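Below: the structure, in structure tokens.
Excluded from the complex is one protein chain; the other protein chains are retained at their positions.
The block that comes next holds chain A.
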């Protein structure tokens, strides 16, 4: 059976995910060392120790994401995070930064290393480079690949692959995007945040709802319609063609989220080891519901049974979901 890797933004979400059937949960420390550095989220050292004990007692694994890029002059914070994860018995750490990976491989040779999606390893050469140089055991693949490409990658690599199947959809190569810092000064790589709530403003103007990120209008919807959260790459913009025409719309991506449920059998056939659900910022109730549904789905796939359709539709952002790049038509 494919391994189900589930998000835990809080100790309560960790317990909920384990109870709902997660094979593995992933979480981060409450600081800039992880890419979901949101207020009120993530784990203290003590909470992680308790979470690991809870999961291990029930046969589940815990991965610790330390997947931002250490700040120059301040690497000790990230080195400490890796050291503490190892000391507390984490089953693996999820890393993105080349220097941090080199440090972890050297200072903690017994620690299992996973390559974060933030490392943007999108082909066998990059994956084999990390595997051969640092002993990386698993790679989380970017959400820019099709099922065919994932199949081809798995033929050329020795390490396990993990893919996102549900939750937020990054349309840019992750870990290589500065759109957020261009608009707000804060980025996923440096600060662990994208389109941060601290820079979001909503207003009602002339019969419309408006959502801004920094100085930029990202969404404008007529009153009575919900205005989506202003994630930069899902905004509504226009692009003049220089000849008096142009396009207006979601130039990068619609405000949709990823749901690759129906592709689970294809991903299994492609040799994928683990399915990942995004959403460490989500509530305990959400996590429990999604985990239950996906546990049923991976069990069905394991037995060759059809996928449960539309199971999760009402949980997706803006009621719309896409299979993203996995189905090649996306491009």
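Methods note: contacts are C-beta pairs under 8 Å (C-beta built on N, C-alpha and C of every residue); 3 or more make two chains touch, one makes a residue touch a chain; residues count from 1.
We adopt the following convention: contacts and distances are computed from a predicted model.
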{"item": "Choices \"Ubiquinone biosynthesis protein UbiV\", \"Heme exporter protein B\", \"Protein translocase subunit SecD\" or \"Sarcosine oxidase subunit beta\" - which one is the UniProt name of the chain not shown", "value": "\"Ubiquinone biosynthesis protein UbiV\""}
{"item": "Which of A:5, A:94 or A:171 contacts the chain that the document leaves out", "value": "A:171"}
{"item": "Hidden-chain contact residue, picked from the options A:184, A:231, A:257 or A:289", "value": "A:184"}
{"item": "Touch criterion as defined above, residue of A:11, A:51, A:192 or A:214 at the omitted chain", "value": "A:214"}
{"item": "Candidate in contact with the missing chain, chosen from A:15, A:36 or A:103", "value": "A:103"}
{"item": "Residues from chain A at the interface with the omitted partner, ascending", "value": "69-75, 96-100, 102-103, 119-126, 128-129, 142, 144-145, 149, 171-173, 175-179, 181-185, 187, 189-190, 214-218, 220, 233, 235-242, 247-248, 251-252, 325, 329-331"}
